[in-house]
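What you see is the complex with one protein chain gone and the rest in place.
We just call them A and B in the order they show up, numbering each chain from 1.
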Amino acid sequence: MYSEKVMDHFQNPRNVGEIEDASGIGTVGNAKCGDIMRIYLDVDENQVIQDVKFKTFGCGAAVATSSMATEMVKGKTVNEALTVTNKAVMEALDGLPPVKVHCSLLAEEAIHAALWDYAEKNHIKIEGLSKPKSDISEHEEEEDY
Amino acid sequence: MEQLIYLDNAATTKVNPKVLDAMLPYFSDKFGNPSSVYGFASGNKQAITEARENVAEILGADPSEIYFTGGGSEADNWALKATADAYEKKGKHIITTKIEHHAILHTCEYLESKGFEVTYLDVDENGVVDMGQLRSSIRPDTILISVMFANNEIGTMQPIAEIGRLAKEKGILFHTDAVQAFGHVPIKVDEMGIDMLSASGHKLNGPKGVGFLYIRKGVKIRSFIHGGAQERKRRAGTENVPGIVGLGTAARICADTMEERARKESELRDYLIERVMKEIPYTRLNGHRTKRLPNNANFSFQFVEGESMLIMLDMAGICGSSGSACTSGSLDPSHVLLAIGLPHEIAHGSLRLTLGDDTTREQIDYVVEKLKEIVEKLRSMSPLYED
Partner (left out) sequence: MEQLIYLDNAATTKVNPKVLDAMLPYFSDKFGNPSSVYGFASGNKQAITEARENVAEILGADPSEIYFTGGGSEADNWALKATADAYEKKGKHIITTKIEHHAILHTCEYLESKGFEVTYLDVDENGVVDMGQLRSSIRPDTILISVMFANNEIGTMQPIAEIGRLAKEKGILFHTDAVQAFGHVPIKVDEMGIDMLSASGHKLNGPKGVGFLYIRKGVKIRSFIHGGAQERKRRAGTENVPGIVGLGTAARICADTMEERARKESELRDYLIERVMKEIPYTRLNGHRTKRLPNNANFSFQFVEGESMLIMLDMAGICGSSGSACTSGSLDPSHVLLAIGLPHEIAHGSLRLTLGDDTTREQIDYVVEKLKEIVEKLRSMSPLYED
């Protein structure tokens, strides 16, 4: 059901772990399926993301999107990191089954939450970033029978 | 280990090669329609009669009380909808439990949309129905009690004979979904006061797409599939002869080997449960410790999500299943695990392993070792876990 890339990132997740004294930490939960993701960012004085780690409690897609998302934001500036949307992550993973699209939102939201935390701590404003929602459950497009 | 370790026998089972052998002649050789009058087809009618007798004997029922269907879900739908139809003049109240299979629960929801009232009984932390609550839920307009024989997720068996006695005392029909139990544990419809019982071929090493509904003589029940005069005019449709023969053969084999098989499976199951509970911390056994199907083990591993666990087990060549929301298609974890009181995040980390008659001790040892590694790995990635 999953692409080879998803399976690769699931089996060998990149950047698992925690960062002590992280510049920003974001934790989001998906009340709908009950999954949780936490992202740690290490941002330098030029607003470049030097390191990123994650921990995820979720399905194969959640783990793989966390892993891919951390790879994609590493080395980017905080502004550039906003371009790492769930869509971009899914594309990088060669797609996800339709029922798993919401899992990729978890990764996007966790990064945004970590960036928000970083911005708050440093009293800066990141253009286009808004306060994270406590719960990312959005409207699923499920067929109505 | 190269070989596949199949521990998902509650999902479906392998057709026993002896069962397949019994079915094979009816596809391309003896393919006649059992309703035909010529000699070529008369053997097929006979084959169905034998299958019916096999099934009836096991239940202590009369062959005329067995109606073959297209599976367990059809049997469940039939029992509930046709009873509702036939008895609605008497009343529109039905009692069932919160841990039934969706074939019962969604049918009850449908009936609610048609003006029936349904009481969904709670279960205790082991998944057992509370007889007191059942008794106090009975009303003058209650027409049916439907309680499953054994649960498909946690394996817990219900006090069926007790429920049957109560139903009889109150003059209420009693249906049981025995899809997981039939062929695995002894069932006697008379002793247990069962009026209707559903079963499905593919849960007992028989074929998919065939099942039956037992309907006690005297129970007023309408057809669900109308049409031709098959199955004593109660279930229309050209008979699935190979499927019915397969179900009958599988039932016979299960009956003949039940004791030995249940002993072997429950021994291995207990070995699995003991090792897992001892060697993996933060683990819960779901379902009743002893009143459970011989082949069912169900665990919750805290801080771990079920689908991830299944994928890793799959990579190790092990087939299992989970009540995790992430595998359910819907976004909620299993209604059964919630009903026994598990919080969402613990329900998430559930793993069901259901043994078959070919499961070995070596396989269990291998599974336990792999499971330890997998749980540890997933916990190390979990934001919920701190060691």
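Simple rule for what comes next: a residue touches a chain if its C-beta (ideal position, glycine included) is under 8 Å from a C-beta of that chain, and two chains touch if they have at least 3 such contacts.
Predicted model only: the values in this text are computed from it and were never measured.
Contacts to the hidden chain, counted on subunit B, fall at residues 4, 6, 8, 11-17, 20, 23, 27-28, 31-33, 35-41, 69-74, 76-77, 101-104, 106-107, 109-110, 200, 202, 207-210, 223-229, 236-243, 307, 310-311, 313-314, 319-321, 327, 329-330.
Throughout what follows, only the chains that are shown with their structure count from here on.
Taking the mean of the C-alpha atoms as each chain's centre, subunit A and subunit B sit 40 Å apart.
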